[in-house]
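A single protein chain has been omitted; all remaining protein chains appear in their positions.
Let's turn to subunit A:
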């Protein structure tokens, strides 16, 4: 359904990745590990009704209905998205800052991190059934509280002027543009404020390759993929290589570098 949103100063004016690519080339292992699986196998997923439970170290724990979340002040945010696999897109998300939601539940002083959880519905998500499941479910992710409160961090409920397609994480997902794509957890059912650094799915799966922070960083090499360059989806073709240099913090260094002042980003990858 169409979705109205105001513009944002945080949007990039780079050329948008075609909607066709944004909605057919996805990593959403709950629907399968192929890039086309999420768009091909998510038609039975029911994003409505939906609610997001926010609990943990908060003064006012609350379960938000999706209708209430859709009524937040929605903005269009055109962000770069960089996948750890070495490809990137430019996507016009629609959403609201996560900090707006956090303010409503009043985090306690002891809360240091935010953890997130994706829905588990094997009957609607074919990647969650069968003998060879790529990951443990539910998919879990986490941010430091200051990262979660950063104005660039949003909960997205739409893209390209419409509500989120199932394959992109309907009905509500996280978008953290300076981190590799897998940090931007999809189809969220639970957000908890916690004291200790939360576990995260990919770190649990392979801690040597995926760290808690997972900030886009061309200088920290991934054991399998060089992170120095990226392929912009939709710009290359079969005979045209669309490699471009990867920027520190995915080009959001001016906004977020201060979050990591004094930290060794090679150790905290």
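Please note the rule applied: contacts are C-beta pairs under 8 Å (C-beta built on N, C-alpha and C of every residue); 3 or more make two chains touch, one makes a residue touch a chain; residues count from 1.
The rule is simple: contacts and distances are computed from a predicted model.
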item	value
Listed names "Protein-methionine-sulfoxide reductase heme-binding subunit MsrQ", "Oligopeptide transport system permease protein OppC", "Arginine/ornithine antiporter ArcD" or "NADH-quinone oxidoreductase subunit I", matching UniProt entry of the absent chain	"Protein-methionine-sulfoxide reductase heme-binding subunit MsrQ"
Contact residue for the chain not shown (choose from A:7, A:110 or A:205)	A:205
Among A:24, A:104 or A:197, residue touching the chain not depicted	A:24
Where the unshown chain meets subunit A, residue by residue	18, 20-21, 24-25, 29, 33, 35-36, 85, 87, 130-132, 134-135, 205, 221, 223-224, 226, 228-229, 231, 233-234, 236-239, 241, 243
